[in-house]
Each structure stands twice: as structure tokens, then as C-alpha cells.
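Omission of a single protein chain aside, the complex is shown with its protein chains in their original locations.
Let's look at chain A:
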């Protein structure tokens, strides 16, 4: 059915058409960064109220804590990172063009972890975690999808 732009009826018709095609997104929750330990990448583990009915608090905190641990591992200052830094310096930083850095390896691990968590825990509950790297490591974005059975409240 073609929309009639000048009337709201037309818009309602379009709306109904689209409801059938895409799962309606109810809202998004953003878990912000926790800077209490400095500029290292850490996310707040505080359980957001919007997720109360959706997922178990402990599970959520475990996910975020594991994420934090993984990022800490990526940014750890230790023998390995110093070795990598010195090697890079000696080769005038050309080595980074060929080798994958430790950080990048851990980021891949994080992607796999998030995909895994989504498949096992969050997707069955109508939630989706977005990898923080896609948001510039600023937030963990959790998209809450509506149950189709429940009205969207419009």
C-alpha cells in the first residue's frame, strides 16, 4: 500500500508494514567507562535498571568483569609489551606493519567472547551486546529488542 504523506493515516500504514519486517528495537542501554583507575579500559559493572527483567544480574556482572579483565590483559604493562615496544623501536616501527600486536590479538579474543555471550546468554533474552571497539571503546551498547507478543506501546 502506498503511503499518503499528508495524512497520519498513511504513516500508520507504513508503520504497520515495517513492524512486520524488522524486530522492533525498544531501547538501548549504554554501559559507560569506569575511569577510577585511570585511563585504562574498564567498564562500569553497575547493573542497569532497564535490564532488570531481562537478564540475571550476576551473569551480567560476570560478562562485564570478564570484558574488563580481557582489556586489562591487552593493556598490561609487562615484559611482553616492553619487548614488543623495544623491538618496534629498533626496527623504526616498521615491524607493526607486518606483525599483529598483542592488543590486536586480545581484541579478537574479545570479539569472540562477545559473540559467544550473545549466542548463549543475551540473544535468547532479546538482547544484543555490541563490541565496544565498534563504539570507539567508549561504551558497551546493549540493544533491547521488544517481544513481538507485547505491544510496542506506541
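The definition used in the following text is that contacts are C-beta pairs under 8 Å (C-beta built on N, C-alpha and C of every residue); 3 or more make two chains touch, one makes a residue touch a chain; residues count from 1.
Here, contacts and distances are computed from a predicted model.
A chain of this complex does not appear here, and its UniProt-recorded name among "Chromatin accessibility complex protein 1", "Histidine-containing phosphotransfer protein", "Palmitoyltransferase" or "AP-2 complex subunit alpha" is "Palmitoyltransferase". Touch with the chain that is not drawn comes from one residue among A:28, A:57 or A:112, which is A:28. Mapped onto chain A, contacts with the missing chain fall at residues 2-3, 5-6, 8, 11, 14-15, 17-18, 21-22, 25-28, 30, 33, 35-39, 50, 74-77, 81-82, 84-86, 88-89, 92-94, 96, 101-104, 107, 133-139, 141, 152-154.
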